[in-house]
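And then chain A:
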Amino acid sequence: MGDSPDSAAISVRGLWKIFGSRARKVLDSEDRHLEPAALREKTGCTAAVRDVSFEVRPGEVFVVMGLSGSGKSTLVRCLTRLIEPTAGTITIGGEDVGRASPARLREIRRHQVSMVFQHFGLLPHRKVVDNVAYGLEIQGTPKADRHARAGEILSLVGLDGYADAYPDQLSGGMQQRVGLARALAVDPQVMLFDEPFSALDPLIRRDMQAEVVRLHREVGKTMVFITHDLSEALKLGERIAIMRAGSIVQLGTAEELVGAPADDYVADFVRDVPRSHVLTLRWIMRSPEPGEALDGPELPATTLVKDAIGVASASARPIRVVDGGELAGVVDRVDLLTFLSGQDTPAKAGA
Partner candidate 1 sequence: MKIRLLAGLLALGMAAAGCGGATVESSPSASAGAPQGGSSSSAGTVKIAINPWVGYEASANVVAYLLKNELGYTVELPEIKEQLAWEGFENGSVDVIIENWGHPDLKKTFIEEKKVAVEAGSTGNKGVIGWYIPKWMADKYPDITDSKNLNKYADLFKTSESGDKGQLLFGDPSYVSNEDALIKNLKLNFKVVVGGSEAALIKGAQQAQEQQKALLFYFWDPHWLFNKTQLVRVNLPAYTEGCDADPKKVACDYPEMDLDKIVSKKFADTGGKAYELVKNFNWTNDDQNAVANDMTNNGMTGEQAAKKWVEANTAKWQAWIPK
Partner candidate 2 sequence: MSSTTAVGAPSRLRLPRWAAPAGVAALIVVAYLVFRGTGTLPHDKEAPQFLAVTELREWIDEHRNESPLFLYFLNYIRLFVGSLYDLFSGALTALGWPGLTGVLGGLAWLAGGWRIALLAVAGVSAFGVLGLWQSSVETLALVAVAVLLSLAIGVPIGVWAGRSARVRRAVTPVLDVMQIMPTFAYLAPLALFFHIGAPAGAIATMIYAIPPAIRITALAVSEVSPTAVEASGSLGATGRQTLFKVVLPLARPTIALAVNQTIMMALSMVVIANLIAAPGLGGDIIRGLSRAQVGIMLPAGVAVVVMAIVLDRMTTALARRGPHARPRRLDLAAAGALAAAGLALIPVLPRAWPEGWTLNVTAEINAVVRWAETSWYPVTTFVKDQTSVLLLNPLESLLTSAPWWLVALTVLAVAWRVSGPRAALTALGCLLAIALLGTWEHAMQTMTTVALAVLITLMIGLLLGVAAARSPRYSAVQRPLLDAAQTMPAFVYLLPALALFETTRFTAIFASIIYAVPPVVRLVEDGIKAVPAEVVEAAVSAGSTPGQLLWKVQLPMARRAILLAANQGIVMTLAMVVVGGLVGAGALGYDVVVGFSQRTDFGLGFVAGVATVLLGVMLDRITQGADRRPSPHRRKST
């Protein structure tokens, strides 16, 4: 989190979005601190995003997670002002989006940021290739060029041979690949995903998640990914922001969230996560007790707990956990078993 705003791909500071005719008045008064229900009762306004700040590093996959109504979809739309924010500053690639003129804003949308939608938003009257080329078409790219580009992108997302199909002839997963291709076709620096896979079947969802991971590896775009699915967040996100009632309640790596939930809400959220798959030895190691044998196998502190089980079962002696070449602590079989068995109780490890 030590990056300066300049080096961030996206920087958001003090972002507010209040729906309703008296939004500005609410923002300037103390009412803005009211609970959502109380606010609506009193002013008729809804605060969807409340004082949100974060930064996204170039090339990072940044996940915003929250339940429906937590404001995450509004947040992502505020980034390119598809929804006009009430207050706050947003910079993308060093440019203040809030101050961009309508024409400049269009330029940003055309070239820098593109978006993938939950319900795809494809145009049923156009062939797949024309859907993919849509972004280029509105930029005024000649037909031959944009079709060539669309063809490349289609093979990148694994839709070779479907260029002349119509969207309604494709399965849901394939349709979303078209959506993905459409967003990729304009070669943006940033891609925004608004719950792109929540309308898909679980198996297809898994494929698509793998696809995103692969694409991220291949094209290296900065990605902001909205989801309500924790496992998806954990799988994709380098860092995850958890939103509740319009605010970010915790922002950190998967490990930080599971290992040290900021409050009961987050804790409740991550309760069912198989912690051994997320936490590293750092979270369960302890100082060696006096007289404890220190000649056991050595593992780095960043090893996932689940990966340590095999080693532990092979050796009776405690595992030595090392961090930067120095001994940081030890973990023995009892520690591991205790951790594994305590999985169902709320983790308070960090507290």
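Basis for inclusion: all candidates are chains of the complex that A comes from, given by their letters.
One rule holds in what follows: contacts are C-beta pairs under 8 Å (C-beta built on N, C-alpha and C of every residue); 3 or more make two chains touch, one makes a residue touch a chain; residues count from 1.
As the structure is a computational prediction, the values presented were derived from the model and not from experiment.
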item	value
Given options 1 or 2, the chain of this complex that touches chain A	2
Chain A residues within the candidate 2 interface of the complex	77, 80, 82, 105-111, 113-115, 117-127, 134-135, 137-139, 166, 168, 179, 182, 186, 192
